[in-house]
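Missing here is one protein chain; the remaining ones are kept as they sit in the complex.
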Amino acid sequence: MSAQHTPPPGLEHEVLVPQDPDYHGHPNYLKIYISLLILFAITVFASLIHSPLLVFIVVFVISIVKASMVLLYFMHLKWEPKLIWLLLGLALMTLLFLIIGLYPDVVPITRYLIPKP
Amino acid sequence: MNIFPENASSYGAEIDFIFWLITIVVAVAGVVVLFLVLYPIFNRKKDYTKEQRYLKGDNFKQLRWIYLGIVLLAIADFSFLFKEESTWTKIEETLPNKDLHIAVIGRQWMWEFVYPGPDGKLYTDDDVKAINQLHIPVNATVHMDIQAYDVIHSVFIPNARFKQDALPGRSITRWVKMTKTGEYPLTCAEICGIAHANMKATITVESEEDFNKTIAKLYKE
Amino acid sequence: MNTHQKHGFWHRYFFSLDHKDIGFQYMLTIFFMVAIGGFFAYVFRMHLAFPDMEVPLFGLVTNTDYNMLITNHGLIMMMWLALGMLLAVAGNYLIPILIGTDDMAFPKLNKLSYWFFLISVILMVTSFFLPKGGVRGGWTMYPPLSVGDFGYNTPYATFSDRFFSSNSFVLLAIVFEFTALLMGGVNFFVTTLNKRAKGMTLMKMPLVVWMINIASVLFMFSVGPLVAGTFMLLLDINVGTGFYDPYRGGDPLLWEHLFWFFGHPEVYVILLPPLGILAEVISVNSRKPLFGYKFILTMTLIAAVLSMMVWAHHQFVSGIDPRAATVFSIFTIIISFPFAGIILAYIATMWYGKLRFNLPMKWAVGSVVLFTLLGGFTGLHLGASVFDIYAHDTSFVVAHFHYTLFPTVIFGSFAGIYYWFNKFSGRELNKTLGNLHFWLTFIFFNGFAFPLFLLGLAGQQRRVANYSQIEFLMQDPLPLYRQIATISAVILILTQFIFLFNFIWSLLKGKKVSTDNPWEANTLEWQTSSPPPHGNFKTYPIVYHGPYEYNIPDRDTDFTPQNEK
Partner (left out) sequence: MKNSSKKITWRQIPQARLAVWALIAGEFAIFGGLIVLYILNRLKYESWGEMAQHTNVIAGTINTFVLLTSSFFVVKAHEAAVHKDKQKIKLWIWLTIACAFMFLGIKTYEYTHEIMHGFTLPGNALLAEGKTVEVMYWSFYYTMTGLHGLHVIAGALALFFVMRKVTKTEENYHHIEAAGLYWHMVDIVWIFLFPLIYLIH
């Protein structure tokens, strides 16, 4: 294999990269899991409300809470460097721009007039 | 200078004006940039001291010329932006009262024009249709409902500085007011298949009476 | 040392894990694609000027041929040349060596990324030979047309008809290529963050490394929705869904949005790496520190964020909400400020310098001048929504984007190739041929592209196979302009053979370099042997200085290698 060259001297700092995975905190995973399940149950019951808009809002907010719990604790984002936050933040920003830019052209349907010839 | 085709619509001149405005602004900026680039190239022999050369541009004092450049550019940009946006509002965001309402429908590969029949209303049974021949009265505000059947087309009237894509499924209303009589080309400006190149029509701008005669004749047919 | 020379051809050009070899593989593949793209340009340019003539080497160009030629020219040049040359080649070759490390963080992923790229190239090229011929809907592939003959109107077409159509193949090719570039991007990102030589802080990285990384990240985010959109278009074609079919609740405008949401950031993805290359070249050859390193970086980041808010300027007249168009127009004008900052900073670098007006520098200056004066500034014309009503989809736009793309992609790549040739081959390019190549390219590029402005202002639409039926476009002097453009374009393309010859000949037989650091540059790649061994450095460099420390006052030499105390 051509990749086999021994790292020459001077690369010692590379060893900084920990081989030991335990360098960030560990929350109590069971607790998180149970609260996720509770939130999940709320979502399912909330969907029985008879108002689509309300359901949408409630359900969406809970989804965001759930997703951020998974992100923060299961994925240890809470202990990750700011760089990762930035990366994910940029992804969300992209989506924000997209939704704002698309809204006026996709949602209002008043301009639809002609049926298929 | 007539690098543009002859203007025949009420707002065409304003669009040309915007072009010249921007061109002048960027021409001035361009001369400055060109000078800035060429000066050091033709002045290569001159010997500066190391201190003079070791300019890193890492503080505001050294960067001030660049900031000044950006500010000047910003002023120039916004000066034409205001004019530009007000024109845009006038042309695209507002619909002046109409004298005539027609539909322009693109299909592979021809233009279909629909005039209101004797009842004066569009989209009724007595509509009048014409293919590739558009007649409109002079000095009349014409509303066009721009539509397409199959793929995206684009109505382009160079002499009116008018362009609007025609999307299937959508009806987009734009207006135009021609101020000169004559025959003008109307072409398709969005690729739409094999005969995109041949998808063209003629607009005849004529006086009110001539126009009425034409419609009456079309209606009979 | 040169471990790779022990391996055979296949090993070097197919299975190598070395970033330099992979970069070179990319480059050869891209040359192959460019040859196709350039040939297509030649054919349709000839057809435009002399509509009734049989084009030598091709024959008579029908309307279908014409549409197919321009579409594939656009696709190849944008997706395979520009993105490939600047992200994949520049990124692969430059990043590890400029940050002073042995290889990419994930060499195998890197190899995989090249293979994906190769698959995409193969898919793209096979698409020309499919029964119904290549794609013909413009490189933007607006849906109802790009769903094509298998469209919403022909539900009876069989699945194999649909799948073995150029439309499916090209979309698949694009998906593969995006995947390749995404893998590359992740690799660059991790390599830059984790594998820098000791002492190489972020602010001591050469600008080109920054630029390629910013471009990769920008690419990664902007392409996401389009990947989803491409899957949807593939489903439309192959399965018969109606995502873009207005008669089934879909909307063709959706694709336009998704495409340009990627498409506009894409042009900056294309622009940033050459700007980085220009920074290297200009700074070295002005013997001065790059003026305002942090300033340029800030401006780039601002522009990168802004670039995600301007996409609809390609759609001013496509039926979007006119009020939204106003907003997009304003942002489009605003985005010129950071670029003004960057360009002015480059120019400021040249002032008070001891300029060496050698070949890389010529390409760099040419790039700055043409990009600014005729590319960037006409961007402002188009960004003004009102004028865009008239100019949209005319040759004015074509001229604008050739004046932005050609100076950045081609001039920038050539600046890079002429600058780093000594490094990656250990030999020198012939200077006379190089000068000839530069001046001919410079002159005839203008000869080709400038008339397009005038044609566009006269109202000539783009993507039209044959103007001879459109009377107002046949008035004098418009046909003459077209012929000037064509003749220049043909000479321009022929000129590239000078380069090709020079490149191959010098690679095999050129004069061996006498020194490892011919430009007296600071950056790390010049502090190792030419060509660099596998693993790049004998001992890992330790970095003490920024990349652009020329003419530090109390030093004897006017340059200070980054790894010298």
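Structural remarks
For reference, chains read A, B and C in written order, and residue numbers begin at 1 within each chain.
The criterion applied here is as follows: a contact is a pair of C-beta atoms (placed from the backbone, for glycine too) under 8 Å apart; a residue touches a chain by one contact, two chains touch by 3 or more.
Keep in mind it's a predicted model, so treat the numbers as computed, not measured.
Although it is not drawn, the missing chain touches A, C when the whole complex is taken into account. Across C:L17, C:M141 or C:L182, the residue that sits in touch with the chain not pictured is C:L182. Which of C:F117, C:F221, C:Y268 or C:F291 touches the hidden chain is settled by the complete complex: it is C:F221. In the full complex, chain A contacts the hidden chain through residues 16-30, 33, 36-37, 40, 43-44, 46-47, 52, 55-56, 59-60, 62-63, 66-67, 70-71, 74-76, 78-84, 87-88, 90-92, 94-95, 98-99, 102-103, 106-109.
Residues of chain C that touch the chain left out of the display are 105-106, 109, 155, 182, 185-187, 189-190, 193-195, 220-229, 231-232, 235, 239-243, 247-250, 254, 258.
In the analysis below, only the chains that are shown with their structure count from here on.
Centre-to-centre separation of chain A and chain C, using mean CA positions: 32 Å.
The distance from the centre of chain B to the centre of chain C, each centre being the mean of the chain's C-alpha atoms, comes to 29 Å. Inter-chain spacing, taken between the CA centroids of chain A and chain B, is 43 Å. Shared interface positions of chain B, defined as residues touching 2 or more other chains, are 169-170, 172.
The residues of chain A that reach two or more other chains are 111-112, listed in rising order. Per the touch definition, chain C reaches chain B in the complex via residues 63-64, 66-67, 136-138, 142, 144-145, 153, 246-247, 251-253, 286-295, 317-319, 322-323, 325-326, 329-330, 333-334, 336-337, 340-341, 343-345, 347-348, 350-355, 357, 365, 368-369, 372-373, 377-378, 380-381, 384-387, 389-390, 392-394, 454, 457-459, 461-467, 469-472, 548, 550-553, 558.
Only residues 1-3, 5, 7-14, 17, 83, 87, 90-91, 93-94, 97-98, 101-102, 104-106, 111-112, 116 of chain A touch chain C when the two sit together in their complex. The residues of chain B lying in touch with chain C in their complex are 3-5, 14-15, 18-19, 22-23, 25-26, 29-30, 33-34, 36-37, 39-41, 44, 47-48, 50-58, 62-63, 65-66, 69-70, 73-74, 77-78, 80-81, 84-85, 87-89, 91-93, 150-152, 154, 156, 158, 161-165, 167-170, 172, 185, 187-198, 200.
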